[in-house]
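Just one protein chain is left out here, and the rest sit where they should.
After this line comes subunit A, so read on.
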């Protein structure tokens, strides 16, 4: 299925070897159990409630207004708000972080990692 002209695998993958990192293992367990999906949904809800999403939307809107609707691609917007989103993460209430941390902790304990 892969193209014959596919460039060689980058070095990073070779260095890691075939051993999955702890992060990958956790991620796999989260996805397999469906917990990741639930956490994402919970996070989405909370980010909407606290207005983070509206802030991001406003950023995008002003950018689109400036550039013109037909001159903006999804990639542009992603590159625009990804760093901003990190900054605005500071405005996310601690209760949101607490809730997610609690959920992840309970999951890790129940998954006996």
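Assume a residue touches a chain if its C-beta (ideal position, glycine included) is under 8 Å from a C-beta of that chain, and two chains touch if they have at least 3 such contacts; residues count from 1.
We adopt the following convention: contacts and distances are computed from a predicted model.
J.: What is the protein name, per UniProt, of the chain that does not appear here: "Metaxin-2", "Aminoacylase 3", "ubiquitinyl hydrolase 1" or "Proteasome subunit beta"?
T.: Choosing among "Metaxin-2", "Aminoacylase 3", "ubiquitinyl hydrolase 1" or "Proteasome subunit beta", the correct UniProt name is "ubiquitinyl hydrolase 1".
J.: What is the set of subunit A residues that contact the non-displayed chain in the whole complex?
T.: 1-3, 5-7, 10, 12-13, 24, 27-28, 31, 34, 37-38, 41, 45, 48-51, 54, 61, 69, 73-75, 78, 91, 93-99, 101-102, 105
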